[in-house]
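One protein chain omitted, others in place.
And now, chain A:
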Amino acid sequence: MELSLTTRTVAGHTVLEVGGEVDVYTAPRLRERLIELVDAGARDVVVDLERVDFLDSTGLGVLVGALKRLRTAQGTFGLVCAKEPLLKIFRITALDQVFPIFPTVEAATERDGSGPAS
């Protein structure tokens, strides 16, 4: 399934809803969109992975890049993910210790919910 990217605002956070497959072919589009959002002034960013069917190392690299960019910009960055296969990917790579991961968009967008991007 092709990559889909939709942006909305929830409780002052910019929520990027990602759907489909994030891999070596599609990850550059995700990277571009995240850079656009930060360049446009978004500082509290949440990436919702609930509709992602596939995520590989290039997709994870893009997410880490966004985390670093927001940390530099004094912003916050969080992920929404409750799917066990994806959570396993974060555990195996130890990236579950790097990203704030929330089960729902609501939890991620609570005041200070996504935590500092550090």
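One rule holds for everything that comes next: contacts are C-beta pairs under 8 Å (C-beta built on N, C-alpha and C of every residue); 3 or more make two chains touch, one makes a residue touch a chain; residues count from 1.
Throughout what follows, contacts and distances are computed from a predicted model.
A chain of the complex is left out here; the name its UniProt entry carries, from "Anti-sigma regulatory factor", "Carbohydrate ABC transporter membrane protein 1, CUT1 family", "YciI family protein" or "D-methionine transport system ATP-binding protein", is "Anti-sigma regulatory factor".
Interface note for the absent chain: among A:I35, A:V64, A:L87 or A:A107, the touching residue is A:V64. Interface residues of chain A with the unshown chain, by the touch rule above, are 21, 23-25, 54, 56-58, 60-61, 64-65, 67-68, 71, 85, 89, 92-95, 97-98.
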